[in-house]
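Missing here: one protein chain of the complex. Every other protein chain is in place.
Right after this comes subunit A.
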Amino acid sequence: MSDVAKPAPLPQWSFLSQNAAQLFYRLLAAFLICLVLSVLSESFLSLGNILNVLRQASLTFFIASGLTLVVLTAGLDLSVGANVALSACLAGTVIHQTGSPVLGILTGLAAGGTVGLMNGVMVTAMRIPSFIATYGMLWVLNGVTYWYMAGETIHGFPAGFRQIGSGYFLGLPIPVYLLLVFLAIGSFFAQRTTWGQEIYAIGANPVAARLSGIPVNRRLLLVYTVSGTMAGLASIIFLSRLNSAEADIGESLTLPAIAAVLIGGTSLFGGVGTIFGTFVGSLILTLVLNGMNLLSINANWQPLVTGIIVIIAVWLDMKTRRPTA
């Protein structure tokens, strides 16, 4: 919250043009990875594999898109992965108990949203820094989920429900439709609505935002709740794709989601970034893993390769970024 260290807030119009230039380079990075992979592996450019990559990227994107809004306000939500785990386990239980996928989906979304709202309350009313508040929440959620599941796995869901995660409509996987819908809604909300622009303003300079009459706390409550609800949505996709859930599914989801947001060009200092960038970030992370599997790169080297590509992607981005100050 140190306003001194921050550069003066940029005028609104410059966000868009600056973001547009950044997006171009980020898409270029994704394109370069695709180019290299299509030369190295003949199966990479098949329609099947492209849909495969998009479907895999969708889960990361759902978590990361809500998170983007939080990061835009210069906050962080470390509880997203743990939230996915708890929401998935609760939704799974409800489906098993009631036999109703609809109730299950509502439970997952409501659980995710409630956790997000609690994060928001901690950040606004209790004034706990978001990093600490959501880090604490991560432990609370893990504790509740471990206790609730007691090492068990919940599995076996109705075929209709399974369609959400693994079904197709007109040749496209259903998660890909959801990805496009939420990409459109998210981008429109952030770029074209007053509330969206207020979120950018809060991240750029919270004091100026408050002084200019933006209801900062209400907007913060909103972004944390949205982040939680998107984690709830991801939990439903997870559950219906994998047909099961256990307590430890969340841990491996949090860092890739944060990485997707940052690779996508959203600044941890707030005020700069786009939902579309986060989509490209999710795509880059997925492409790297997909490529390594297709090329059968030795498992020992995979973390190293992932790390190097993530660092190069962000470095290229910073080199090509127009100076802001």
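Operating definition for what follows: a contact is a pair of C-beta atoms (placed from the backbone, for glycine too) under 8 Å apart; a residue touches a chain by one contact, two chains touch by 3 or more; residues count from 1.
Keep in mind that, in the parts below, contacts and distances are computed from a predicted model.
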According to its UniProt record, what is the protein name of the omitted chain, chosen from "Sugar ABC transporter substrate-binding protein", "Aldouronate transport system permease protein", "NADH-quinone oxidoreductase subunit G" or "Cell division protein FtsX"? "Sugar ABC transporter substrate-binding protein"
Who touches the missing chain here, A:L27, A:L106 or A:L289? A:L289
Out of A:G99, A:P129 or A:G156, only one touches the absent chain, namely A:G156
Footprint of the hidden chain on subunit A, which residues? 41, 43-44, 46, 48-49, 52, 55-56, 59, 139, 142-143, 146-147, 150-153, 155-156, 166, 238, 241-244, 246-249, 251-253, 289-290, 292-294, 296, 298-300, 302-303
